[in-house]
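Moving on to chain A:
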Amino acid sequence: MKRWKNRRMSGMWLALGMTGILALSACGGETTVGGGGETSSAPASSAAASDAASPEAPAGDFPTPNGGEVNLYNWTDYISPELLDRFESETGITVNLDNFDSNETMLAKLQAGGANYDVIVPSDYMVAQMIELGLLQEVDPAAFPNGQYIKPEFMDVYFDPGRLYSAPYMYGTTGIAYDPTKTGGEITSWTDFFDANSPAAGKIGTLNDQVEVIHAALRAVGAQPCSTNRDDYIKVEELLAGWKPGLAVINSDGVIGRMASGEQIMHMMWNGAFTRAQADNPNLQYVYPAEGITLWSDNFAVPVGAQNVDNAKIFINWMMDPANIGEATNFVGYDNGITGSSEFMTAELGANPAVVIPEEFKALAAPVPGCSVEAIDLYDQVWTNFKK
Partner candidate 1 sequence: MAATEGLALSIRGVSKVFPTPEGGEVRALDDVSLEVADGSFMVLLGPSGCGKTTLLRCIAGLEAPDSGQIDLKGTRIDDVPVWKRRVNTVFQSYALFPHMTVAQNIAFGLQMDKLPKDEVARKVDQSLALVRLSDLGGRRPHQLSGGQQQRVALARALAKEPEVLLLDEPLSALDLKLRRGMQLELKRLQQETHITFILVTHDQDEAMSMGDEVAVFNEGRIVQVGAPRDVYLRPRTSFVADFIGEANLLALIPGAAGAEVAGWGAIPADAWASDSPAADASRSVAAVRPEDVVISADPQGRFPIVDATFIGGDLHAVVQVGEATISARQPAASAAGLTTGGRCELTFRPGSVRIVDA
Partner candidate 2 sequence: MARRRTASAPRAGQGSWWAGLPGIAYLIALVLAPLVIIVIFSFLSRAKLGVGVKWEFTIQPYVELFYSESLSGERSFDPTYLQIFFNSVLYSLITALVCLALSIPIALWIATRPPKWRTLLVFLVTIPFWTSLLIRTYAFVIILNDNGPINGALTGLGILAEPLPMLYTPFATIVGLVYSFLPFMILPIYASAERFDFRLAEAAYDLGATKAKVLRRIVLPAVRPGIIAGLILVFIPALGSYLAPELLGGGKTSMIANVIAAQFGASRNWPFGAALSVMVLVLVMVALVIFAVVARRSSRRGANQSLESLL
């Protein structure tokens, strides 16, 4: 859904057929990360891992590393390879990494069966839906040795109260990026973003993401995301129709480059991507729109049918170590849900209001539960009509 995926392949279904080798290598193909492996690290690693696993809390019956492997199914470009190398050398467990490009792709693959993954990384609403579909194992990450580090506000989340199925990874927001020196005015809201007479008209871009765009449009017309009130959608359709002539591009790829170069001067953007564009173009500003902003979070979970459950638990626990996840944050540019990890973040990242939500905007940022199928259909109808 989000991340800094300038290389992301959306809609792999058809792209796969059309683009052949590149699509295959981008979306699929298991990659063994590191690979030093099992022979060298088995004895040393158990000691290292038990260090990491149980400095304070007694391990109880938490497993200890004993070689083998763990199959990780993650978003493209969403974890540092060096970090995985370090996990392998500390635990002696080999990580096999496979990538997906959307929650729906990941869900479809798991539902089809035959996929062999031990750790997956679904977003918030997807966790809820997978629990409902009985696709996740109740491994109780809150009770892991490092479960104590889960930030309190990430503990009783709507999609997994008490963290019985999932452990927090990164979180972020989908907001507005703009260049005040070019738009000539301040942008503070979704209403400003969708304004048909915006001074940025002609140089506006948006993500090619029907959920996020229509969430935002619903907010702009005074409704709530996932509304099932048809009147709201009539207003949304009007809003979008008036906005489209000034819209240059609907594309989730290459947003960073387009904003950094000034090709577009206002864009719906993920905050992690924003920080990278801002590094090239310091004029850019990130907006927490007044109507509210989607706070999304991604999570580690263990799917039903996982072959290496113990190694999956060891991996998730290891990732909840503040030092380790802090390193992950520095790589992807998003903040995470683990207490104490900010000590390990780079100073720029920690001080960037786009990454760490400032106090005054915290109330605006709230997670949006997955919409009902009824709402999804309305989203689809409006979106298809918008793009026809």
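A few notes on this one:
In this text, a contact is a pair of C-beta atoms (placed from the backbone, for glycine too) under 8 Å apart; a residue touches a chain by one contact, two chains touch by 3 or more; residues count from 1.
Basis for inclusion: all candidates are chains of the complex that A comes from, given by their letters.
Note that the structure is predicted; figures quoted are calculated from it, not measured.
Only one of 1 or 2 makes contact with chain A in this complex, and that is candidate 2. Residues 9-11, 13-15, 18-23, 102, 104-105, 107-108, 111-112, 129, 132-133, 202, 208-211, 230-231, 233-234, 237, 244, 247-251, 253-254, 261, 263, 370, 373, 376-385, 387-388 of chain A are the ones touching candidate 2 in the complex.
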